[in-house]
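Everything below concerns the one structure shown next.
A single protein chain has been omitted from the complex, and every remaining protein chain is retained in its original position.
Here the chain labels run A and B in written order, and each chain numbers its own residues starting at 1.
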Amino acid sequence: MSDTIVNVTGLNVSFGPVHVLKDVSARLDRSETLGVVGESGSGKSTLAKAMVGLVKASSGEVWVDGLEVVEASRRELAHYHRRVQMIPQDPFSSLSPRQTIGQTLAEAIDPGRARVGRHQDRIAEWLERVGLEPGMMHRYPHEFSGGQRQRIAIARGLILEPSVVIADEITSALDVSVQAQILELLAELRQSLGLTMVFISHNLAVVQRVSDQVLVLYRGQVVEAGPAERIYQAPQHWYTRALLDADPGSPGFTLD
Amino acid sequence: MTPAATLVDDPPPPEATPAAAGHRAGSQFALWRGFLIRRLGGAAANVVLLVLLTFFIVQLIPGDPATAIAGDNATLEQVETVRHELGLDQPILAQLGHYLAGVAHGDFGQSFRYHLPATQIVRNAAPYTLSIAALAVVLVLVLGVGTGVVVGIATRGDRNRWLDRAFTWITSLVQSIPPYLQATLLVLVFAVWLSLFPPAYTLAYGFWESAVLPVAALSIGGIASVARIVRRETGVVQEMDFMRTARGWRLPPLVRYAKHLLPNILTTALTLAGIILTSMLGSALIVETVFAWPGLGSTVIQAIAVDKDYPVIQAAVFFIGFISILITLAIDTVLGIIDPRTLGTGHG
Partner (left out) sequence: MADATPDTKRRFAWNGTLICGLVMGAIILLTGLIAPFFLTEPATALGGGSSLGSVPGHPLGTDSLGRDMLARTLVATRLTVVMALGATAIAGAAGIALGIAVWLAPRKVRELGLRGIEFAVSYPTLLVAIMVAAILGKGTVTVVIAIGVANTAGFARLTANLAAGLSQRDYVTTARLIGVPRVRLATRHILPNMAEPMLILVAQAFAGALVEISGLSFVGLGSQSPSFDYGTLLRDALGKLMINPVLVVGPAMALVFASLAALFIGDGLAAAANPRSIGKRGRLRRVGQVPDAASEPPVLTATGVTVRHAATGRVLVEDVSFEIARGEILGIVGESGSGKSLTAAVVSRLVPEGIEAEATRLALGRTDLLGRVSQRELATRIGLVYQDPGTSLNPALTLGSQFGDVLTHHRGLSRKQARQVLVDGFAAVLLPDPAGRLRQHPHELSGGMKQRAMIASAMSTQPDLLIADEPTTALDVTVQREVLAIIKRLNRQAGTAVLFISHDIGVVRRLCDRVLVMREGRVVERIADPAAMTPDNVTHPYTAQLLAATPTVAIGGRAAAPAGGTAAAQAAAEVAP
């Protein structure tokens, strides 16, 4: 527990009168993956946004990689955003349609100028790492399939070798075969790079494939958190059990 | 499946339970209150802006009103006397204060040319403009929306390509002919050749008979632009999932279009109506001069281009702007009644 990199305590977020997150706490060690599970309205995406300072918390503390995000200054956040990266959900709106893949990746390395030539080797290396060909850097997003685009989005998220990656529903827009390939890629990258990741999904089974720790959110509250093994084998909270039973592959699933 | 299980599986949204019905009515009220406060506040701010605008525009117009009023043959002293009488020798802030005080009482000063209160001149001209504009708007909405919907339905998918082409050609052609030229052509055909209507406003004919050609000139362009936009919107709405649902119910075409499609076009049509309406007030400025129609348009053009009659310019511009603001406010309110979801949006 000495190597904690994400530590959220007592986080509250409200949009007007609606409390989206209520007293949420979470922690994550280096080189581990925290799976955040919840259905629509559970606040899981808000938690991701709060971790990168995209939404303002009304109270609580969010420590990520040595920075307290809630009270952080603009300047501190600017540096922070190079160490903590977010991979968005929709592969069709996450890449700028008028930039080549190379330009998009170069922009991640050097946001001010984005010179592809200077960073060519690094871009090529990362395209290979996510299973694409280096020559693809000169192509535009519309030339790629959804799965390929998601690989590019992953490369953009990892190219700065951030200390934490936040992946928000990155497989939910994909066909199952493609999803399986992306999950496999993530598993490889976890192994080879020692990724630290917050993996957000509505799908318990997907979360189980990538997570060491799991956090279950229900209507803005943490109903259960702990090691993945424990959550899946011995769920304590009725809602976790209801979620598990709702998975068509689970033995508890009935339609009667 | 027990009824109680729904508690776990499908938490209803806060407003969906019967117990929350009272709360829903309350939030509806709060929505309307917020809407009215925002819109009335916005409209008030716009009126203030308009008053300031009318004051400063006149300051910017080159030339010296005192010289203009005193006439070309006046001596320097006479000009100074006029200047003093009008308060034009005072500092600009004092003039502004004087102006604001006047406007607050509905007083824009005396017309330089007619020696009547400018307000009265505008009041006399306004009914002429408003009546033809109102008629034109009704025509534009009925014919424009009607044509747009019918053509949109008829050309769904790739059907009736000829109609698609003809519609595009005709509406483009109408939009390329300037309103004053349309007006003149109407005069040529219906007044000169066919002698059906008077070519210009005269007391010899009835008001409505004289109004036919101006109204036509004013509305033709509007009909074309509304029809184009409504037609495009009709195409979009027809491709929406709920229209497929209606097809799945195999409802007769009339029910499908009149009941399921039309309400979803109304919002766009009304939003448009506001823009068309205000732009029509602009076209009226020029169309009126063609028909010698004694409305606001002729008054403003005469005051600006010929008379340099500043109080009349100010009063007329203020009035036209004020009507535009009222129209926008009215349209937003009607939209709010038709589609309560627009109440929460903050634009405008």
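Definition applied: contacts are C-beta pairs under 8 Å (C-beta built on N, C-alpha and C of every residue); 3 or more make two chains touch, one makes a residue touch a chain.
Bear in mind the structure is a predicted one, so any value in this text is a computation, not a measurement.
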* **Residue, one of A:5, A:20 or A:52, that touches the chain absent here** => A:52
* To do: Write down which of A:33, A:46, A:163 or A:208 is the residue touching the left-out chain.
  => A:208
* Structure fact -> Sole touch to the unshown chain from A:174, A:189 or A:217: residue A:174
* Spell out the interface residues on subunit A facing the chain that's missing from view. => 39-40, 52, 54, 78, 81-82, 85-86, 88-99, 104, 107-108, 111-112, 114, 142-148, 156, 160, 173-180, 183, 202-206, 208-209, 218-219, 232-234, 237-239, 241-253, 255-256
* Structure fact -> Residues on subunit B facing the left-out chain by the touch rule are 1-13, 15-18, 21, 42, 45-46, 49, 57, 60-62, 156-159, 168, 172-173, 175-181, 184, 188, 192, 235, 240-242, 244-252, 255, 259-260, 263-264, 266, 274-275, 278-283, 285-286, 289, 300-301, 304-305, 313, 317, 320-321, 324-325, 327-328, 339, 341, 346-348
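Definition applied: only the chains that are shown with their structure count from here on.
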* Between subunit A and subunit B, what is the separation of their C-alpha centroids in Å? -> 50
